[in-house]
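Would you mind keeping the following structure in view while I ask a few things?
One protein chain omitted, others in place.
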């Protein structure tokens, strides 16, 4: 295993972005740790990567619980190795008129997309600061920089996460920890969005115009790029959208 | 009382900004309701305004509790009158290195500056939408648009509040509710900051260069201006800082 | 005339915004100097204000010519009095596909909206710095912060003007000169836009929904507000749009 480049920990790693980033870093020789609410759901990815000779592990974590986040980092560091790269990718889009936005919904949107991001980012920083190196990656969205009708809860959480990432970047950059925030200003090409589009518009996945949704592999490439930048030229924020997107 | 113009409700109304906005609207003929954790602390302001022949009321509220916010609005509407203007002004600056930012501190910063703002804004909207009119005012800060070293918690909360205000503005504007967000990019001339400066730098309040802190009356004037704009030209966001400020 | 508050010079002052700002400051007791390509076109405004007992003057200027701008300021200072407030309001919206945007069109858009703004702003600063006081007002637009299809020329000019205003604000604020930039994110209720709408959509001015265009008087109020702010709390940038605007 000594020939492996390092460990990448993906928190909030689902079947879309999380899996793609996992594959990208596995291809690049990284040991991949995917963490989500239920590790069993990542078993297929772990099996796939293992079958290809990669080193992959699945963990269960509720990233909104400080103790669970701390345990996750401790376990990964103990059993897999020092975390070189950490992606925080949790968050769930919600769109409700203001008066139907319950306090529970507002809290839950924040807890998952922002608070968990703080817990994960701070814990990653704890380990990375000791070693004076590491990369933190945060997934942002259009809602990270634009509030909108129906988006009080989701954009509030995503604005908040962006502030965490920016504050971390300014504090940790001089300590050699690279913090990057990716603004995905697009629909992501995933099973989830296909189903949502089918439900909303009746359009079948097969009929979606090619390249009109951002592929998870393109997102993974952007993270791979950011992680590999030389320390004299780090990107903190970049956007990503399909060529055909109206913006 | 029929000659009064309307009711202004100030939530998170302390002795600095809250009191100044209260005075400004009282002068303008508004009935003033000031709400903070402990109504007793506003008694002096209420007495002062009452002595001047104004109509002023103090309320206790923990704006982080949905039921308390709902009760506050119900009481004000029942006992004082329909709320025409609502200011949300709570939030407490914190500056801690990332690793010393406890989950409790992060939560509390958000709960007070962002979550309470959502609860207050939504409740105001509930009453204002029924009447098809009203103004919501939110106090922002430099940290609303800039994350920084030591500001993960506070800027995350203020970014989040800004998203709430922007989402509300986009949703409620067409329904004739004006939502404005004031970016105070300055220290505010108040007892609290005098004490903090004294502690940090030894500089006495008397020695602070004149006009180098933003007066609470100037903040009140900005809110007064925003509230009185004609509906063909509403301002959603404006900044405010001393002439001498470096920015 | 000693009771007049001061002189306001409006450059690029047409029949819409320029005239409204002129009226607003005249009402407030200011001596009003309106300057545009052809002074004769302002004669009606001057007559109207004079008939009301105001002090109003029209000047011809091509604000894109340094010597003309210098002459304008010299004449106003000599014959009317020290300029207290200066508004730069020139600029002409253009929308052309990129390949049809000739170099001449690109140049002209910049020359009028940006270069002239620099010339006027610098000249105003020359007089105001000597006196250690004054207010500079710049009219911005949606295109000041957003490039768009067909807007390479116009948004480039307006972005450029915004940079001039921001640079002036940072340099001149500490010298007691207030520089404010107004982002009018709306159609302006004017003869010109009525004609354009009629041509584009067939909608007659009478049929335009009320309050769906920003009134020039609301713009004038915003400038009046900015000019009267106390120096401990100056606004550099504020937006303005109708309540019903989608943004």
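As written, the chain order gives the labels A, B and C, with residue 1 at the start of each chain.
Note that a residue touches a chain if its C-beta (ideal position, glycine included) is under 8 Å from a C-beta of that chain, and two chains touch if they have at least 3 such contacts.
Just so it is clear, the model here is predicted, and its values are computed rather than measured.
Within the entire complex, contacts from the absent chain reach the displayed chains A, C. Residue C:156 is the one among C:156, C:190, C:214 or C:229 that touches the chain not shown. The chain not shown here is touched by just one of C:168, C:219 or C:240, and that residue is C:168.
Against the chain not shown here, subunit C presents residues 66, 97-99, 101, 103, 106-107, 110, 114-115, 118-119, 121-122, 125-126, 129, 143, 146-153, 155-172.
Listed by residue number, the positions of subunit A touching the unshown chain are 170, 173-174, 176, 178, 186, 189, 211-215, 217-219, 221-222, 225, 229-247.
We take it that only the chains that are shown with their structure count from here on.
Among the remaining chains, none touches subunit A as well as subunit B. If you average the Cα atoms of subunit A and of subunit B, the two centres end up 34 Å apart.
Our note on geometry: subunit B versus subunit C, Cα centroid distance of 32 Å, whole angstroms. Centre-to-centre separation of subunit A and subunit C, using mean CA positions: 46 Å. Across the assembly, subunit B contributes residues 170 that each touch 2 or more other chains.
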